[in-house]
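Not every chain is included here, but those present sit where they belong.
Labels A and B are assigned to the chains in the order they are written; within every chain, residues are numbered from 1.
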Amino acid sequence: MKTKIGIVICGLENNRQFVTNTYIQAIQSIGGLPIILPLIKSKSAIGEYQKLCDGFLFCGGGDITPLLFGQEPAYGIKNTDITLDLYQIRLMKCILETDKPVLGICRSMQILNVACGGTIHQDLRSLDVETINHMQTSLLRRDISHKVSFTPNSHIHKILGPFAYTNSFHHQAIDSLGNDLIVTGTTGDDMIEAIEMPSHSFVVGVQWHPENMCNSSSNMKQIFHAFLRYSRIH
Amino acid sequence: MKTKIGIVICGLENNRQFVTNTYIQAIQSIGGLPIILPLIKSKSAIGEYQKLCDGFLFCGGGDITPLLFGQEPAYGIKNTDITLDLYQIRLMKCILETDKPVLGICRSMQILNVACGGTIHQDLRSLDVETINHMQTSLLRRDISHKVSFTPNSHIHKILGPFAYTNSFHHQAIDSLGNDLIVTGTTGDDMIEAIEMPSHSFVVGVQWHPENMCNSSSNMKQIFHAFLRYSRIH
């Protein structure tokens, strides 16, 4: 029996629920069984999804509704979908009641943070301190854009070593950290690029997109291998 | 524990795998637990999906690659995706080895037929006998377009009675029927609009789109109720 990885739906557009194919292929290529969890409004369903899967992959996407982390909307915020936000936050909280592994990528690192009570910079350009362009302009999503340094003894340090060059596609970032979370990766302009929850076996969020790099970088693929390994043993 | 309905992925576009939301809501609204089965190339995964779910919903979509039912492509055929076709046919065959319920809508009634060895009219407009426009032009997908008559004692007759007015969105149709299938619904121009597999508890295909009509027509919703009922008792 393969390890069942629940991939949380990425969004809803033109009456279609979708998941970017790259995430599905990343799970499949390392031997996991991908199962897509759709967006539905039903508390009992959330509970059943939590029980059904061995690990949970939350993917990249759009901005998060500011009211959900206690702020009124500022200029620079882009499209939000409060229904999707609420669904993903509820599902995340429901999963964190167990010790099942979670991998949160880009927007979903921020969903993890908000689910734990943290807040988000609504738009990096309105910060004075920031200097790097975190919204990459390269032709291919797998191209590298900047450097990230990692905290010793963290999951991500064990996987990638003291630093790595990553791609970068975000205009929001974590502001105040959620409860029980620690920072494990930062850029030169002090943006938070990776977080973890030490109280759990493997709850990891990364701000970049390793799923786009795992065909050209064996290191990045190791993130998914580690995630699957922890999922299997639960 | 809710009844787990595997909804087979509808397609791949712009690097996204998607399912039309209407199918997901139809399953959720009658109390089933929707689980989306993504498109991956792995025989072992197909077997695991077959075991995981209690019933299987195959949705509408595009044309089927003619080589898969033994024909070379004719004029009038529209976009095809042989990878999706092969995945759905293999999954269908794998499920038919069990007695688990299947509901196939529009394109997927034809997938069921091809999986059983049947063939497809590649384009209705090139047939001489046909007179009704089966590609509806109304503003709303729930609007009715033509009449369908049903075979006594079939599942669909038990649900909808001797006839019904349905919507209609297809330019292809079943030509020769696959093995072990029977026709259970036809229009005035003798197009096949519904089929069943008598050897199985509930393997039903319909050419129209009941998922678009089930908010405005309680009859059409009964198709999903019957499907869920059979799925539950397996």
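To be clear about the criterion, contacts are C-beta pairs under 8 Å (C-beta built on N, C-alpha and C of every residue); 3 or more make two chains touch, one makes a residue touch a chain.
As the structure is a computational prediction, the values presented were derived from the model and not from experiment.
Undergrad: One sequence, 2 chains in place: how many copies belong to the entire complex?
TA: 8
By our rule, only the chains that are shown with their structure count from here on.
Undergrad: Could you state the distance in Å from the CA-based centre of subunit A to that of subunit B?
TA: Subunit A and subunit B have C-alpha centres separated by 35 Å.
Undergrad: Which stretch or stretches of subunit B touch subunit A in the complex?
TA: 1-2, 4, 7, 9-10, 12, 15-22, 24-25, 28, 33-42, 44-45, 48, 52
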